[in-house]
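For this view, one protein chain was removed and the others were kept in their places.
Let's turn to chain A:
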């Protein structure tokens, strides 16, 4: 168990930073370009960096390319329209991201509250070798800081490795890595999870049934994630995978290390995505230069990229395959990619043109999705799950962290609309979440408990 965990940990690292930014394959339609670009630009890439990789910038680069080609007839009105489109799409996308993040958190919290397994201390990952069972506070703090340093450096190394692989076009290696990761995540972790849930509810299941269930689940998951599948199913699989990964983290990270790691990860995310030499940014820029989407398995996209008709075939192949966080070693690294919200220019959903014309441009305009890296999902869920597991104030703290994270996500998307480039999704939300966790647990809880015991209402 522990070795696997360790492996998967490292895998997660590099996965975080992938964010597919630009819709490189946007069709050359000038009149819609600007609107699309603007909307896209509006979508900020929230980077989900678990550990490595920040691929953020493709958005900006793509935008630049596009706007050059487009020719707005009336500057001011088109600008206004762009902004309005940006805001409209921005608001819709906020909702489109709220739902999966909420679902992921609900799954994690429900599991934590009901299945004992995930709150028992059964050893630690190899990435956090220092134990926290030390008698003195100072020693414990030191150990957690050392754990964090080790973890973050593993993440950085994995991300840089991934960026190098991408730069030197070792696509097969990366794809193989991702597939191995998602295999492990889908099969092994699901098996463990199912086993624990069945144990908790004292339900017996024979091995043939178990095999059938897990085989089907895993196989459909692999197909949906790496190839084509219905959008909802793919999103559901991505959410489940993020939840599984988050549960693993919650179980195997010691208390203080978890909090320090969360803080350090958001700082790292900030740096890797925004600094010009950051690995994620380089990844994104490289992807943009080459006009390709970033690895689909690491990004959650709220709209599908089924290109219709004129679309290039490889876009269709890549778009739907959202790379999910691979539990496997490879996967982990990939999952680390920072999450960024990425408006997909050429995302069109085949059944949905609202206007009677079914031109490609129109379809394009309909489904501009937002992308969030899976690492972000995972870290948000880790924060809320840890709050649910360890807070003595129980539900109040969990609820407070949940609201804080959602508001952070909202603010990040707002900044995305303003700055129009890939942005890290972790810092604001995690900061709010941490602040609210510690303050609610220590300050609000005694207050509310006293009020409740006297049945006073404020």
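The rule is short, and it goes like this: a contact is a pair of C-beta atoms (placed from the backbone, for glycine too) under 8 Å apart; a residue touches a chain by one contact, two chains touch by 3 or more; residues count from 1.
Operating definition for what follows: contacts and distances are computed from a predicted model.
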Hidden subunit of the complex - UniProt protein name among "Calcineurin like EF-hand protein 1", "Nucleoporin SEH1 isoform X2", "Pyridoxal phosphate (PLP)-dependent transferases superfamily protein" or "Gamma-secretase subunit APH-1": "Gamma-secretase subunit APH-1"
Of A:136, A:202 or A:455, the residue in touch with the unshown chain: A:455
Residue touching the undisplayed chain, where the options are A:157, A:233 or A:399: A:399
Missing-partner contacts on chain A, residue numbers: 80-81, 83-84, 87, 393-396, 399-400, 403-404, 407, 436, 439-440, 442-444, 446-448, 450-452, 454-458
